[in-house]
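We show some of the complex, not the whole, and keep each chain where it was.
The chains carry the letters A and B, assigned in the order they are written, with residues numbered from 1 in each.
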Amino acid sequence: MSDVLSFNNPVFSQFAFYSGVVLCKTLIMGPATSFFRMKNETFSNEEDCKLSKDKSLKPKFNDATVERIRRCHQNDLENNIPFLLIGLLYVASEPYENVALYLFRTFAAARLLHTVAYLTPLPQPTRALCFMVGVGVNGLMLFRAFTQAQY
Amino acid sequence: MSDVLSFNNPVFSQFAFYSGVVLCKTLIMGPATSFFRMKNETFSNEEDCKLSKDKSLKPKFNDATVERIRRCHQNDLENNIPFLLIGLLYVASEPYENVALYLFRTFAAARLLHTVAYLTPLPQPTRALCFMVGVGVNGLMLFRAFTQAQY
């Protein structure tokens, strides 16, 4: 019963792995944005423009590639961060190990495919379906946590 | 003393409930944005525009309803996610149960009313007050966690 939030609990340990996968993917979006900002010379700040050789460069906010990565990153923040938080509550609710593992894998796969669909881009409704699967897993885990909670 | 972060701890269990409420509300904003994007035919990506019957549709970023929901969602990310994280540290600091429950309820009520005030919209300063109450609860919980922490 004790130590549900520790690596001694296999559900926590698996949660840590799939959380790590989606967090790693989310973290990469930051430097990816920086890379394309430099490649496409699209900066948000005056002081960043000075890094460029072109001294007349002005801040701009409408580069298609940079904005697409930023929207993908924002979607990750809106879905992957709640997954981590809901997942902690869910793991604490001591779910069946098999169900938990299935949900974690579904979520991680859906979010990785979401990124591929967003950045390629793949034709819709690929991305929309991945998004809905992610929201669905979060909703199921949240429901389970609610059934254990007091108010 | 043990098991502060488990459903055996009533403070954690109540935290899970009110966290679940604000997370649930935050999660709903994603599909709500999608719904109004489709209803108002306001898409950010070329590939999304192809879902529409109007084949000449271009990405646009200035639909008033969609942008309002997005700002509300962003405000949730900026406040509700920190609530969850600060709350975990706060619960681990083993606060008085009554104080904790009062803070969780205040925060959840303020954030639900914030959403109503943002989306109706209600006249200001309703929304501003809800926002400040949320920030205040987060600040109080963070202060408590600080008093227990080592540096």
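FYI, contacts are C-beta pairs under 8 Å (C-beta built on N, C-alpha and C of every residue); 3 or more make two chains touch, one makes a residue touch a chain.
Note that the structure is a prediction, hence the values are computed from the model and not measured.
Participant: What is the copy count for the full homomeric complex in this file, when 2 chains appear in place?
Facilitator: Per the structure file, the complete homomer consists of 3 copies.
Convention: only the chains that are shown with their structure count from here on.
Participant: Determine how many degrees of rotation, between 0 and 180 and to the nearest 5, align the Cα atoms of chain A with the equivalent atoms in chain B.
Facilitator: The superposition gives an angle of 120 degrees.
Participant: Just the number, please: Cα centre separation of chain A and chain B in whole Å.
Facilitator: Taking the average C-alpha coordinate of chain A and of chain B, the gap between them is 17 Å.
Participant: State the interface residues of chain B toward chain A in the complex, per the touch definition above.
Facilitator: Touch residues, chain B against chain A: 2-3, 5-8, 10, 12-14, 16-20, 23-24, 26-27, 29-31, 34, 44-48, 50-51, 73, 77, 81, 84-85, 88.
Participant: Can you name the residues of chain A that touch chain B in the complex?
Facilitator: 1-5, 68, 71, 77-79, 81-82, 85-86, 88-89, 92-94, 118, 121-125, 127-128, 131-132, 135, 138-139, 142, 145-146, 148-151
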